[in-house]
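Heads up, one of the protein chains got dropped from this complex, but the rest are sitting where they should.
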Amino acid sequence: MKVLDQGLNPLFMDPDPDKARDFFRTKTRAMIDKRMTEKEVVEKFIPDGCYLGIGGFGANRIPTAVIHEILRARRKNMGFLGHTSTHDFELLCAGKCFNRLDAAYIVGLEARGLSPNARRYIESGEVKVCEWTNYALAARMRAAAEGVPFAIVRCMLGTDTLKMSGAKVVECPFTGKKVAAVPALWPDVAVIHVHEADMYGNSVFKGISVADMELARASKHLIITAEKLVTNATIRANPTATSIPFYLVDAVVEIPYGSYPGNMPYLYFSDEEHLAQWMKVEKDPTEFEKFLDHYIYSVSCFEEYLERCGGLKKLKQLQQLENLVEK
Amino acid sequence: MKVLDQGLNPLFMDPDPDKARDFFRTKTRAMIDKRMTEKEVVEKFIPDGCYLGIGGFGANRIPTAVIHEILRARRKNMGFLGHTSTHDFELLCAGKCFNRLDAAYIVGLEARGLSPNARRYIESGEVKVCEWTNYALAARMRAAAEGVPFAIVRCMLGTDTLKMSGAKVVECPFTGKKVAAVPALWPDVAVIHVHEADMYGNSVFKGISVADMELARASKHLIITAEKLVTNATIRANPTATSIPFYLVDAVVEIPYGSYPGNMPYLYFSDEEHLAQWMKVEKDPTEFEKFLDHYIYSVSCFEEYLERCGGLKKLKQLQQLENLVEK
Amino acid sequence: MADFNTMEMMICLASRYLEDGKTVAVGTGAPCAAAMLAQKAHSPNLVILFEAGGISPLLPQMPISVGDSRTFFRAVMAAGMNEMMTTCARGLVDYAFLGGAQIDKFGNINSTIVGDYYKPKVRFPGSGGANDFASFCWRTMIMTVHSKSRFVGKCDFITSPGFLTGAGAREAAGLPEGGPYKIITDLAVMGFDEKTRAMMVESLHPGVELDKVKAETGFDLVVPKQVGRTQPPTDEELRILREDVDPLKLVIGRA
Partner (left out) sequence: MADFNTMEMMICLASRYLEDGKTVAVGTGAPCAAAMLAQKAHSPNLVILFEAGGISPLLPQMPISVGDSRTFFRAVMAAGMNEMMTTCARGLVDYAFLGGAQIDKFGNINSTIVGDYYKPKVRFPGSGGANDFASFCWRTMIMTVHSKSRFVGKCDFITSPGFLTGAGAREAAGLPEGGPYKIITDLAVMGFDEKTRAMMVESLHPGVELDKVKAETGFDLVVPKQVGRTQPPTDEELRILREDVDPLKLVIGRA
């Protein structure tokens, strides 16, 4: 396949589908009890240096508890899939957990502004960055999910985004048109927060899927955190609603309010005060250290973090906000 | 893109995504009342010579009423997307409606055997056939839905199926491996039967989606037949369940029992007696002519066809079969 | 020894190759019966998949279509063809059953036409999902009647890949690792030679001699020094098959 142009930045992961097949061949398909704690999943599936993907959309339906545990476990030298990442990215930068980054959306928190600490971390040069777009990264995951070495897209063309990516420009064998080929991406591990799951990993999320259908299928290991566990009979009663089948899943962690301070559709809205507090305190590295110690490093479990953020009273307010209850 | 090998058969549709974009640019996005009768949709959207795709899986969740209307309208010289097609294919062969065929699964009715008349029609040489596989055709629709000229797959390689297809073998620019490129396929029109739709075309089907998500998005025109119409508020009450958004849809036809004699998940099972009758009577062309006249050509509407097949009594039996009610 | 027909025997033999904790893509009929028997007899954690989207259903009865509502009755997920085929493509599906009108010594299968392609004697359905399964799944199996007209020196049309022209040919064509595993007929069980990838007799069914198998095969079979004897269906296998899997004899009534 004749390459007309290509990005200058390196690929962090091997796009060979046969190597991925060799891994998936050995992955168990047995429908067994996969319940674990966040400590256990980080210990078992998220080692130093692994390449991580996070589900949801930055501060919406994110697996906060597992990310906190990654910081507490002092994970380093990881690769990260910077796709629609906002507060999740802010957290991993706070822990300086990764040094390789596929970047589509980073350092920002959308309308909330840019994270001062995330900017410092990325501008420091400590992190190798490869540029992509939201769709290009979704397409890379989709190619992996399809078991092929690359996907064809018509974005990135003609820009520095392509120049600083790992994509290649090739000619369509049917139309002769220039298209972009983006390499398949199989993360070592992904963590996705859902509304319901059974102990085997059959999972249901409600509302938008973002890129989680692709991420769940591309990742070699998959950790599910769920607002609540349900019976297998509940899952089987409505198979049309299932988002992720059990054989993709390695571990299931039950964590009510698990997306806090992010939004969880139909359950609770994001805690904008707490997120604003992050942005504010990040400006002063010393203050930020204390802040992190208080909210993450000195905390023993996610429930304790929730307590320090206002506990049930705060969560009730967020539930009312989400459900548009009149004051 | 260097082509290492390629199929000998012609493409029936243009894989140029920019021509498809020019069409979709002009398609209305207004959320307006799109209700029509099966007569009106065939008149308006399914002319002689157009390229047709049918949703569902052969004798499961198929838009029988519209296919019957295509026969009654004596449509000819159509192209057909022969993907998991069984009774739908049997019907279109009975009407000799098409002369171009992309074939993945044709002439058979799975465990029920081969259709004698469909075999005669295809073996007659009247129809140009291009070979594919179920997944290759699904991938061709997916590429069209993605707005790219082709998709990458790892099936078909090394076989006569590829030799008699329109696929090309190319080299992966990342791994150097041989992969198959299959051209995007934008059918002129598709007809999909669903459980519920609103008058604007927002549609919900339950159970397996087969390739209907891809077909609905690839087709230039889309006809929805629905077991029942629901309000827009009903659709908006659970947007996670929506399968097809209104702006893809050109017409909505409400047809209870619309998949008969096929299976409609959760509502009624397939009428195996009637399907067996088809296979039996097809053996004798003269008998078959009478049969077709009785069940299709002399019938004024779908309800009349249902009556001739046993009416409400038969439909109640099929409902009990579907719901596994003990005799 | 229990009394059984050839369909019952082929189903029982096939079920023995389906290991616990593995995934199998099945069609209607005998393959589905073999998978259901395996689940009930020795592989409770065998995961049954249907190409149209049904994932691990609690099958209430034999499906008549791989897309009918039985294939996702109380399933853990009702997905689509794209989901199932890509699950196979990335290496998560261990076994698939195939069928066809012709099979050659390298396990290539013809389910498209008999005769000349442009003037066929018989047109069959074509690939359906067979080529996809044969390309993607780790181990494919076939249950078929053993006759010279099916076991041919050369397929009129290769619809689905076996080992193509032999050792190394799949890799050279760009296909993933995988290929034919067992061919189960009314006369014998055959596998494939590790080196040449040619079809090899593994065991002869009770009362069947090697010459009979050779006589019904249109190419030279590899014959190892020791050809085993097929262990016939056990009473327990037959009981489960007849009472729990196919009480209406939809499949086992055919032979």
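Order of writing sets the chain letters: A, B and C. Residues in each chain are counted from 1.
Heads up, the rule we're going with is that a residue touches a chain if its C-beta (ideal position, glycine included) is under 8 Å from a C-beta of that chain, and two chains touch if they have at least 3 such contacts.
All figures in this text were calculated on a predicted structure; none of them were measured in a lab.
Trainee: Which of the displayed chains are touched by the chain that has been omitted?
Mentor: Taking every chain of the complex into account, the missing one touches A, B.
Trainee: Out of A:Ala73, A:Leu114 or A:Met279, point to the residue that touches the absent chain in the complete complex.
Mentor: The single option touching the absent chain is A:Leu114.
Trainee: Considering the complete complex, identify which of A:Ala20, A:Val41, A:Leu92 or A:Ile106 is in touch with the unshown chain.
Mentor: From the options A:Ala20, A:Val41, A:Leu92 or A:Ile106, the contact with the absent chain belongs to A:Ile106.
Trainee: Of the listed residues B:Pro47, B:Pro245 or B:Gly310, which contacts the missing chain in the full complex?
Mentor: Once the missing chain is taken into account, the touching residue is B:Pro245.
Trainee: Touch as defined at the start, partner being the missing chain; which of A:Tyr135, A:Tyr257 or A:Tyr305 qualifies?
Mentor: Of these options, the touching residue for the absent chain is A:Tyr135.
Trainee: Quick one: which of A:Arg29, A:Lys96 or A:Arg154 touches the chain that's been left out?
Mentor: Going through A:Arg29, A:Lys96 or A:Arg154 one by one, A:Arg154 is the residue touching the chain not shown.
Trainee: Spell out, residue by residue, where the missing chain touches chain A.
Mentor: Interface with the chain not displayed, on the chain A side: 56-60, 84, 86, 103-108, 110-112, 114, 119, 122-123, 125, 131-136, 138-139, 142, 153-161, 164, 169, 177-180, 206-214, 263, 265-266, 269-270, 272, 322, 324.
Trainee: Tell me, which residues in chain B touch the chain that this view leaves out?
Mentor: Interface with the chain not displayed, on the chain B side: 17-18, 20-25, 27-32, 144-148, 200, 202, 217, 232, 235-237, 239-240, 242, 245-247.
The rule is simple: only the chains that are shown with their structure count from here on.
Trainee: Could you tell me which chains are in contact with chain B and with chain C alike?
Mentor: Where chain B and chain C share a partner, that partner set is A.
Trainee: Closest chain to the overall C-alpha centroid, by per-chain C-alpha centroid: which is it?
Mentor: Closest to the centre of all protein C-alpha atoms: chain B.
Trainee: Any idea how many Å lie between the Cα centroids of chain B and chain C?
Mentor: One centre to the other, that is 28 Å.
Trainee: Specify, in ascending order, the residues of chain A that touch 2 or more different other chains.
Mentor: 17-18, 146-148, 239-240
Trainee: What parts of chain C, by residue number, touch at least two of the other chains?
Mentor: Chain C, residues with two or more chain partners: 72, 78-79, 89, 136, 176.
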